[in-house]
Each structure stands twice: as C-alpha cells, then as structure tokens.
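One structure is given below, encoded as structure tokens.
Shown here: the complex without one of its protein chains, the others still in place.
Going in written order, the chains are labelled A and B, and every chain counts its residues from 1.
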Amino acid sequence: MIKIKNLHAEIEGNKILNGVNLEINAGEIHAIMGPNGSGKSTLASVLAGREEYEVTRGEVELMGENLLDLEPNERAAAGVFLAFQYPVEIPGVSNMNFLKTALKSIKEFKGEKPYTAKEFLQMVKKNQELVGLSGRLANRSVNEGFSGGEKKRNEIFQMAMLDPKFAILDETDSGLDIDALKTVADGVNQLKSPEKSFLLITHYQRLLDYIVPDFVHVLHKGQIVKTGPKELALELEEKGYDWLKEDGVEA
Amino acid sequence: MSMENTEKKDKFLAGLMKNPTADTVGNQQQLREEAYKAIHSLNFPTLKDERWKYTRVAGILKKDFEHKPGDVPESLTGFEIPDYKSDVLVFVNGIFNNELSHVEKQNGIHVLTLAQGKVEHYDVIDKWMGTIADHHSHIFTAMNTAFHKSGVLIYAEKKAIAQHPVHIIDITNGEGVTHAPRNLFVAEDDAGLKITHSFHGDAGENFINGVNEVYLGRHAEVEYQMIQQNGKKSNHIHSTDVYQSEGSTFTSGAFTVGGKLIRNEINVSVNGENCETRLNGSFMGGDKHHFDNHTIIDHLVPLCNSHENYKGILGGKATGVFNGKVFVRKDAQKINAFQSNQNILLSDDAVINSKPELEIYADDVKCSHGSTTGQLDEEALFYLMSRGMKKTDAINLLVNAFTAETLEYVSAEALSNYISALIEKRSDELNNQYA
Partner (left out) sequence: MAYTETELAEELKSQKYKYGFTSKFETDRVPKGLNEDVIKMISAKKKEPEWLLEFRLNSYRNWLNMKEPNWAHVKYKKPDFQEITYYAAPQPKKQLNSLDEVDPELRNMYEKLGISIAEQKRLAGVKTDDEDKKELSGVAMDVVVDSVSVETTFKEKLNELGVIFCSFSEAVQKYPDLVRENMGKVVPPNDNFYAALNSAVFTDGSFCYIPKGVRCPMELSTYFRINEAGTGQFERTLIVAEDEAYVSYLEGCTAPTRDENQLHAAVVEIVAKNDAEVKYSTVQNWYPGDENGKGGVFNFVTKRGLCEGTRSKISWTQVETGSAITWKYPSCVLKGDYSEGEFYSVAVTNNHQMADTGTKMTHIGRNTKSLIISKGISAGVSENSYRGLVQINKQAKNSRNFSQCDSLLIGDKCGAHTFPYIETKNSSSKVEHEATTSKIGEDQIFYCQQRGMDEEAAVSLIVNGYAKEVLNKLPMEFAVEAKKLLEVTLEGSVG
C-alpha cells in the first residue's frame, strides 16, 4: 500500500525526520509511538502534504505512485486521509456542505459520477451511527463549538464518508474519555478491510487496547528505532521510552 | 480660510511672537524658520479637516495669549507625587525653575533643560530635533517649533538604563498665558528611560502647545506617562511623536482629569522588527470639557505588536473624542495590533465620538479593534449597594475598576496609586455634580 523510504523532512531549517523507513501492506494496521517531539505528527503532516514541511530526501509511494509530487487534495483523491490531531474550525460552513464539496471534488478528480442527494444522505445516516455522532451536528459549522470528543468523532465520520485507502490517525485518542475512545475504535474496526491500511499515531498504549495493530514502531529523533508486534506497546507503556534511547538505534 | 480667519490667525501669531527666541546653535534657527514658513502656508484646522472633525480649535484664536512669567510656588507640595523617587524639573509658565528642581547625576543619563542641552549636547539635539515631529504639515507642531522657548532634553547613552524616573512638572498660572514646551527624549541602543510629565494650572485661561519627540534606539525602552490636571480654562494641545527602532518598547499613558480643551496626539512610527508599542489613557471630563485623544501607530515593518486601550468617562456637557488609527504597511507581515476604546456617559448632555480605524496593506496580520459606549453596569452597582456600599462609593469603585486596565503599564506603584487616586477624586466630583 504505502512505502516510505529514507524520508527526511524539516521545518524552518529544523530537521525533524531523519530517514524514516516504513512499509505498510494492504489490510494492515500499524502504530507509531514515541515520546513528544519525536516527529510523529510531522510524519503525518508530510504524508498529507502540509506545505510548511520541506522534504529534503527520500521517497513515498502510494500504490506505486509517487505521493510527494501530489498536491494535498490530489493525495486525498488518491486515497490518503489524515484524521487531524487538532481539527480546525471553519465558521459558517456546515458539516454537510463541507462533505458534499469534498466528495464532489474527489469524485470529479477520479472522473466518477457524484453521489445523488439520496445516496449521500443514506451514507451520512449510516456513518453517523457508526461513530455515534449526533445528527444535529450535521448542520453546524465544521468543528465549530464541537467538544474535543465530537471533533475526533467527526474526523472518523469524515473518514467513513470519504472511504480512503490509507488513513492516518494523528493522536486521535488524545483528549478522549474512555467511552468516546471506544466509539472511535469501533468505527475504525468496522471500516477495517483487506483493501485498507491504517497508520495510528499515538503517545499512549490505551488506544491499542481497542484497535489492535499488526505492528508497532517506535519513532525517536525522526527515525524508527524499534519495530515489534503489538506487545511492544505494552512494554513501552511499562518501561517508558528511555530504555530505547539508551539502547540506541536498532531499526 | 476666510479673510476674517486669516486676520485672526495673524493677530494670534503676533501674540506668540513677542520676545522671539533665537537659536545660534547648529541648525536650530533654520528649523524655526522652516516652521515659521509652514505656519503661514497652513490653515488653522476646522471641523472639515478629517483629523479635526470632532475638535474645534477656533476658540483658541479668539483670545490673545502671551508668553509671560507666573507665580512660582514656594514648595512642590501638591505637585510632587508621594513616595515617587525621581529627578524633578519644574517649569512655571514655561520658565525653568532651578530652585524647585533637582537632578541626581547618573552615568550615561543626561537630564537637562533644552537650553542647557543646546550647549552640552547640541549634537544630539541637532541630530533629532525636528526629525520626528512634523512641523511641515501640522500647524500646532510648526507653531511649537517656531516659538518654543523651553523644554527638556533627556538623553540616555547606549546601554544606560536610568535608575529612577524623571518627573517634569509643568505649572501654568495667570490669565492669557501661553507657552510651548518642547521636549526631546533620546534613548540610544539598549538604553532605558522613564518619564512622567504632569500639568497643573490655576483658573486662568491659557494655551499650552507642547511637542515631545521620542527616539528609541535598538532594544531601548521608554515609558512616558502624562498626567493632565490642567486648570478649568486650559487649552492644551500636545503632540508626542515617536520613532521606534528594532526590538524597542514604547509605553505611554495619558491621564486627563482637568482642562477645557485637551488634544493629545501620539504618532508612533514603528521602524524596526520585534517592537512593542503600548498606548493607554483615561480621560474624565465634566462641565464643558473637550478631551480628545488622537493616536496613530504606523507599522512599517513586520513582526511587531501594538496594544492600545483608552477609556473615557464623561459627565456634564463634556465631549470626549477617541481617534485611533493603526496602519499596517505593505509587507509588514505578522503584526498583532489590538485597539480598544470604551466609554461611559454619565449625563445626557455628554458626548463621545469614537473613531477606531484600521488601514491594512499586509495579509498575515491579526488586527482588531473594539469600541463601546454605555453606562456603568447597573447590575454591578446594585450588587455593591446591596452589600451596604453608598452609591457614590459604589460608583467610584466601578469607575476605578473600569479605568484600571489603562494603568496596567504604569510601572511604578507610587505613580499608579497617585493616578488611581486622581481618578477616584475626579469620579467623586463628577458623581456629586451629575449623578
């Protein structure tokens, strides 16, 4: 699905990613963990195409296509979805209008027919139930006046609507109470399929109780320093990250 | 300008020109002559001039004003600020009084009268005077430049940080007196100055036409607090013109509790990145007072912050004016500019004209302004009274709370307390008169 090779990136001259290598196959769920400032969110931003980050070396391929050449919206159309850590508010733009525009753009890009109003509404209804998002949020402005939990659910709702191939969840668990966390996790688990891949970025092991990853990676100083099975997350939870730092790189 | 007005202007100027002052040092005389020429080509402002839309100055023209000496007080009681350790420079009707003044010598800090300054530091005066204030297109600044007889030079050399502030006491008494204080405050790179300027007067009608020029070098800090306790027939027009270099911080306060016609202009030109500019003020008028605060903050370069907060409380038939303008010039990105003007009208005959303006030519900015006019919060008043407070006390408390924000940047506690007390006293007077 996605191949990240020796990815280096910096912002305003500060090197954040220093050679990330990662390959995720279709149907797999990977988790990236790491201490604050290790470059986790930068990786998400770079994959989604945020302009402030400059890729200085390396390659990223999505299903054989060079991802780094694409505009952010082209990446979205190609199937990349980023659930933002801090979803931005867009006053005056209703959630529905936002999604309609987004779906239309993606369909247009792919040269497909847009959904009919009926199809669209059916999808909305189904997916709202999936993430336990109240229908009354539909007509509110995007993320405006949403609680932290509502914002995160809204991200998962959008993910369900846009049906991406490769989804990055950037600290989706932060700021969620346990019930919200479960609903979000349920949503992800239901969307899971052999054609889709997920990259979970998280600071805590908690989320991984509910979404079980195939692999766990530890990011430190912009590099993946350890990769292991899901149990690695538990080990990290117990011991913290310091032992890894001492161990040095073993990528 | 009509014939009649031209005659009035000439007659008025004749009064100011009696006993002219000549300067023999450097380019000072040339400056006076330039300004003198400008006066003749400029009109006395009318309400049709956008800058003077709400302030009529024609009344000043009607009266004959002259430079003349006044009664020198025996001591500084009532003029000094309690517990405020400072150098003191006293002027009576614009004439320096050596007996009442005292200056403590400090390394790198020079506190002098302008006359002394023209001898001891004429290079500093030559370099800056007339370069920051605009005597070409502002008639009052031109008049000051042409006719000033006295003033202060405060000069901080590089890295010199004044250990205590300077308090300039400007006393005006007698009938028909005019004077034109001209001050120059220069803080070189990394220098720091604090200046308090207080005005006091008796019941005589007077016309004070002051100009301050302030230069801040790189990373310099200047705090200038002006306290106007002018007499009730005092016409006072004062322009403070400021040049800020990179990384400098300029703080000013204008606290007006007395005077008949007050016009304070502050024009700040922010020429270097990473500057802070803070302009604050409170004005409290009753009777037929007319208090006008006119500010311009001109952001010429990126990465600066400005913060402006003016509060007005007006009773009687008083008129308040706030006109604050923020410019953000092309390519002056990443500017945060905040401006607030809040007013309380205590009487139905009081008027407030508020004109907060933004003129923005760069996109990556955060600029906002707010202006409100209303009454003291009735709910709060009721609450305080229900706790046993007398109505006047409750009003004073609320007024003090309302104006407190404008004292935020008064660094010396003694000074802040002093201004607070003046506000409370004024509030009491307005209360008794109108509430």
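Odds and ends about this structure:
Everything below uses one rule, namely that a contact is a pair of C-beta atoms (placed from the backbone, for glycine too) under 8 Å apart; a residue touches a chain by one contact, two chains touch by 3 or more.
It should be emphasised that the depicted structure is a prediction, and the values quoted were computed from it without experimental measurement.
Across A:G13, A:G64 or A:P91, the residue that sits in touch with the chain not pictured is A:P91. Touching the chain that is not shown, out of B:K8, B:K127, B:R218 or B:K355: B:K355 (per the contact rule at the top).
Per the touch definition above, the residue from A:N6, A:T101 or A:S147 contacting the chain not shown is A:T101.
Think of the hidden chain as still there; on chain A it touches residues 48-51, 71-73, 75-77, 81-82, 84, 87-88, 90-93, 97-99, 101-103, 105-106, 109, 141-142, 158, 162. Even with one chain removed from view, chain B keeps its contact list with that chain: residues 50, 330-331, 333, 343, 345-375.
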